[in-house]
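Here's a structure for you.
Yeah, one chain of the complex is gone here, protein chain that is, but the others are all in their spots.
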Amino acid sequence: MKHHLVLKVVTKIMVGFIILFALYVQFHGDYSPGGGFQAGVIFAAGFILYGLVMGLENVQRVLPPWIAHKLMALGVVIYTLVGIYSFFVGFNFLDYGALTPSHPEHGQHYGILLVELGVGITVAGVVISVYYAFASRSIKSQDEEW
Amino acid sequence: MVGFNLEQLVTFLAGYAIYWLFIILMMTGFYIVVSRGNLIKKIIGLNLFQTSVFLFYVSIGKVSGGTAPILPMKLKVEDFSIYSNPLPHVLILTAIVVGVATTALGLALIIRIKEAYDTIEESDLLEMNREEFSKENREDIEQGGLFKK
Partner (left out) sequence: MLVVSAIGVLWVKHLFGAAMFSGIFSFLSALLFVMLDAVDVAFTEAAVGAGVSTILVLATIILTKRRAKEWKASENLRPLALVILTGGILIYGSLDMPEFGSSTAPAQTHVGLTYLESTPKQIGIPNVVTAVLASYRGFDTLGETAVVFTAGVGVLVLLGGFIGTRRRKDQG
């Protein structure tokens, strides 16, 4: 499809930057505006852009639907595991002091990092799965005027 | 009115006019939900309503002369001592994500409704419901009402 050449070239460049930006937002959530939700949505937006321009089959070769479904659950599991781990070590549920028992204040940093990672993975997985579900429906209506 | 002058009116309006703007936006979204029959428009109107409520809520936390609640890197609070309240931001962050989840579910339902009934206008759906309900009533009466076996 030659007339989509500009779109394809620009998309190939942009998707790399978008995913890099998503990782930046995720891990700098402590120091600048950002955090798990924003990073998850931006990460999914990179994949959605790729899918819109290159076609659904191509993006599903990169990230198959079953991986997206598993990612949805993985984030929630990470979050809950952090809580349960601190439960078993002897602190309260979701008390981040359990991660570094000698210095409870340092544990906050690790805890927030892990928890935001879990949130980001779940949000990215959900948005990508929802997009796959919407985009794989067959279109039954006729091509009316736009 | 006793003691009424222009300066008081301007101060009063400056304090409250922004709340009224948000209320007007809320009511527009509400009106879209209530008056338009197309289901997709209802969902979009619901989204508008939600976003205006978030604007209203965050505006409660704003402190005049303050800045975004991100402390400077050296973590000294006294440098820029007025920050806006971070608590509404946190609650609205959660609410935005819940809102998009609801919107996605609603849109998926609309797609299924279209496939099952071939229409997404509320008036058509109500009419179909009425016809089917009256058809069931007629069949029920023909078979004897309360006394059928």
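Read from first to last, the chains carry the letters A and B; within each, the first residue is number 1.
Keep this in mind: a residue touches a chain if its C-beta (ideal position, glycine included) is under 8 Å from a C-beta of that chain, and two chains touch if they have at least 3 such contacts.
All of these numbers come straight from a predicted model, not from anything done at the bench.
J.: If you put the missing chain back into the full complex, which of the shown chains would it touch?
T.: Missing chain, whole complex, touching shown chains: A, B.
J.: Where the complex has a chain not shown, which of A:V15, A:A45 or A:A98 is the residue touching it?
T.: From the options A:V15, A:A45 or A:A98, the contact with the absent chain belongs to A:A45.
J.: What subunit A residues would touch the chain not displayed?
T.: Where subunit A meets the chain not shown: residues 25, 29-38, 41-42, 44-45, 48, 60, 65, 68-69, 72-73, 75-76, 79-80, 83, 93-94, 96, 105, 108-109, 111-112, 115-116, 118-119, 122-123, 125-127, 129-141, 144, 146.
J.: Spell out, residue by residue, where the missing chain touches subunit B.
T.: 14-16, 18-21, 23-32, 34-38, 40-41, 43-45, 47-48, 51-52, 54-55, 58-73, 75, 77, 82-90, 92-94, 96-105, 107-112, 114-115, 120-121, 123-124
Keep in mind that, in the parts below, only the chains that are shown with their structure count from here on.
J.: Just curious, how far off is subunit B from subunit A if you go by their C-alpha centres, in Å?
T.: Roughly 26 Å separates the two chain centres.
J.: Going by the contact rule at the top, pick out the subunit A residues touching subunit B in the complex.
T.: Interface residues on the subunit A side: 31-33, 37, 123, 126, 130, 133-134, 137, 140.
J.: Using the touch rule from the top, collect the residues of subunit B that touch subunit A in their complex.
T.: Checking each residue of subunit B against subunit A gives 68, 70, 73, 93, 96-97, 101, 104, 107-108, 111, 115.
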